[in-house]
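Please see the structure below; I have some questions.
For this view, one protein chain was removed and the others were kept in their places.
Now for chain A:
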Amino acid sequence: MSNPGLLNELVAALRCLPGVGPKSAQRMAFHLLQRDRDAGRHLARVMAEAMERIGRCRQCRTLSEHALCATCASPKRDASLLCVVEQPSDIAAIEQATDYRGLYFVLGGRLSPLDGIGPEELHLDLLRHRLHEGGVSEAILAISPTVEGSATAHYITGIAEGSPVRITRIAHGVPLGGELELVDGGTLAHAFAGRTHL
């Protein structure tokens, strides 16, 4: 059986989505073409527009269609708190799970010299400027507890030097509902070092 070219192209294009293999890409393509062309057209329109119009917020570097994202522009957010995260998806996770009302800064990754990711790639100069221009009293580092995350946190502590900003780090430890014996030694050691008074 030989597929027409455009159909092949659609299936191949859908495979750029994370977790989508050849089988599911084919299913998606057939579904849209056979059952829901309107949804397909809508998807194509929104996709094209989003790819053109969504850029980075100039203040926090999250994904935004405006020069200043909704969070940065909101007068209801507490501008004295700045939460530093790796990815825009981390913001979504924090917004859904916590009642944090401060602002954010998105690094886009963590320092990893062996991957060629240095301070420029993470726009740490922009963060330095933000910490030193005044207005921020606490910067909360919500960075993965990996060795690269720890190097990143150390670097940020360094660039905050001389500013009045207090640098804090979210607690690392045993996952809720997790069993102690299944937790790796490094996590357990972190959890012990970061124990809190009851």
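As a convention for this text, a contact is a pair of C-beta atoms (placed from the backbone, for glycine too) under 8 Å apart; a residue touches a chain by one contact, two chains touch by 3 or more; residues count from 1.
Keep in mind that, in the parts below, contacts and distances are computed from a predicted model.
One chain of the complex is hidden; its UniProt record names it "DNA repair protein RecO", one of "dihydrouracil dehydrogenase (NAD(+))", "DNA repair protein RecO", "Electron transfer flavoprotein subunit beta" or "Bacitracin transport system ATP-binding protein".
Screening A:74, A:146 or A:168 for touch with the missing chain picks out A:146.
Mapped onto chain A, contacts with the missing chain fall at residues 18-19, 111, 113-116, 118-119, 146-147, 150-151, 154-155, 158-159, 161, 182, 184-187, 189.
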